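Below is one structure, written out as structure tokens; comments come after it.
Left out: one protein chain. Kept in place: all the others.
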Amino acid sequence: MKIVVCLKQVPRESAASGWSIHPNRERVSGIINPYDRRAIKGALDIRKGDDEIIALSMGPPNTRESLLETLAMGVDRAILLSDPRFAEADTLATSYALSCAIGKIGDVDLVLCGSRTVDSETGHVGPQLAEFLEFPLLSYVNHLTLDGRTIVAERVCDRYRELLTAQLPALATYSHRHPVRAYATLAGLRKAFDEDAVTIWDANDISAEMSLIGKAGSPTLVKRILTPEKQRTVTMIHDKRTDETITMLLKLLRERNILLLDKVRARRGFEGFDL
Amino acid sequence: MTGDIVNLTYSAKHKKIRELARDFAEAEIPTDREDEIITESLIGKLAALNFFGIQFPPEYGGAGLDTVSYAICIEELSRISPSVGLMVSVHNSVAAYPMYAFGTDFQKREFLVPLIAGRRIGSFCLTEPNAGSDAMNIETYANVDKAGNYIVNGQKAFVTNGAIADIFLLFLKTDPDESGKGMSVLIAESGIEGFSRGEVEDLCGMRGNPVCSLSFTDAVIPPHCLLGRKGEGFAIAMAALDVGRIGIAAQAVGIAQAALEASVKYARERIQFGKPLASQQMIQSHIAEMGVDIEAARMLVFRAASLRDSGMPFTRYSSMAKCFASRIAMEATTRAIQIHGAYGYSRSYGIERFFRDAKITEIYEGANEIQKIIIARSLLERVESVDL
Partner (left out) sequence: MTRFERGGVLKDLTYNGIWIFGDHRNYFQDRVTLQLINRARELAATINTYVGAILIGDAVDEYVLEYTAHGADRIFLIEHPRLKQYSSELYAAVLVDLIRHYKPEILLFSGSDFGREIAPRLAARLHAGTSSDCISLRIDEDGNLIQISPAYHGNALAEIVTPEARPQIATVRPGVFDEQKHNYHAQAELIRVEIDLDYEERVAVRSLGRIETYDTGLEHADYVVCVGRGFSTRDNVRKARELSSLMDAELGSTRPVLEKGLLADESLIGQTGKTISPQLLMILGVSGAVQFTASITGSECIVAVNQDPHAAIFKFCDIGIVGDAGSFVSRLLKQLKK
């Protein structure tokens, strides 16, 4: 059986270097999206006999580092889709490119990924990739079991516990609600970096239609990035560990028609009175 | 490490190794206490990720990584728990490594492989109640019986990992009349008769590591447990400590780094005189000094490790790294307490723990005074750097 795990390399949270519409992911240290890590572990848990696990990611050249880490975790092959023509892709164009790559890998039985990424958090790629591949979609999965060609997923969707059943080939996304710890080993990292066996494919390798990748293939456009507006004018109090802070607060609240003290006293059965 | 390019940046591989060690340490090592951190469960998890055989080749079950990677692992583990960093460092560098460098195939199979797998923990037994820096004058000795077995008598003090280890690199005199040349190394196991452990030491810091004394009373150790040749003990000890020092230096860097991070956080939050401490220049001075010291120490570790990885002589540099890093760790952790004020002095805040943990790095694996002798001797012989 061939299992493809799709992953995205995302910036380490503290490494955000300014907010632009298309951040320079090359310069920022990247990690495997934690929810995709769950999918990698899922694939490793499902694998039996000579099942093959292939890690696939679309990104700039330094994505190689995360793909080497997947090899260190036990994945059999790693493929990086990298091409300047993929740049500025929205989730639809990204999903299309991934589907072309999966088509080129050929005879894929199962595609696994995280339900969303920690940086853009749209959760679109899983469902859209399933559409391009025309695979049944099992989303927000907590646990997967395989019985021959039948796949069964336990999941929770909007507080409804559900059991999904489908036939392979299929695509499953792992829930973001319970991130899981899954480490590579030191030996794995050494071997992966020594062998450096990440295959790189560009747009021609996957026979992608140019009008469907990158900016051309992206119906959505980010018009601009805003830092949230300061709608409120703040009154600051520097607390000196005295009751003065409390008196000040109650006064400010009263000015805003929030009669906190009165409300509390009313609840306790006192008559209200002015401060 | 070849070619004309001088590269002082960590490679992608090293970054991933640091990330792994850091993520693991942050997730798996408890930080709410000092004692009882090293459990069977933690040892098992460390073993599964190859932390007990960082540099040994895959044929022995090791990760096959370089010294730079080893230093990174120890630094990251120590940033969360210096006691755990110490266990892993000693196990790798002064317990397992000598068996790899000097052992017979039998010894490697019998002792090294389980050590690398983390099934058994190793330790290095040189120090005695009457012999610290004066290592040549250890009193533990062995006589040989008719069958060729070694009958060992003596005491070992302050054995790191002592209470949880069951493979011991035991340094003793086999020819008690000849000092220096008469030292040999035996690989001892905990199950043997005549062997006993003392109580776990009540130490100022490094309290998560179960350090204790060992006692040998007519303990019988078979002849195939002699490591290297008779009389080669001192040379083996020095070779081991050359590498061990890199680990200790890395440990000191990790401790200092943790102290810096805590100080930065506190300086940002604590308000005095109506503003955060971080806006006060004298606090900024502390932070700057800590930062410079840590960066320099980390680079000295990197240098010593890289030289070893290039196959070049590195003794002077591992001494320098250990000497410098341990000193700046003491300074950084002292500054950290100062920055935190009274809270820094309180046991419940956790800052003074860094300070207590740092102190021993100036003492063990060759006291800094001894390091300076080593460094001076090296410089007096040839003042230039090894690759100039």
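Read from first to last, the chains carry the letters A and B; within each, the first residue is number 1.
In this text, contacts are C-beta pairs under 8 Å (C-beta built on N, C-alpha and C of every residue); 3 or more make two chains touch, one makes a residue touch a chain.
If you're wondering where the values come from, they're calculated on a predicted model, not measured in any experiment.
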Tell me which of A:6, A:75, A:89 or A:130 is the one touching the absent chain. A:130
By the contact definition given up top, give the residues of chain A that touch the hidden chain. 13, 16, 19, 21, 23, 90-92, 95, 118-125, 127-128, 130-132, 134, 136-140, 156-167, 176-177, 209, 211-212, 218-228, 230-243, 245-247, 249-250, 252-253, 256, 258, 260-261, 263-264, 267-268
Hidden partner sits against chain B at residues 268-271, 275-276
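We take it that only the chains that are shown with their structure count from here on.
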Using mean C-alpha positions as chain centres, tell me how far chain A is from chain B in Å, no decimals. 39
Flag every residue of chain B that touches chain A in the complex, lowest number first. 11-13, 15-17, 19-20, 23-24, 27, 48-51, 54, 58, 62-65, 69, 73, 271, 274
So in the complex, which bits of chain A are touching chain B? 29, 31, 62, 64-65, 68-69, 72, 181, 183-187, 189-191, 193, 238
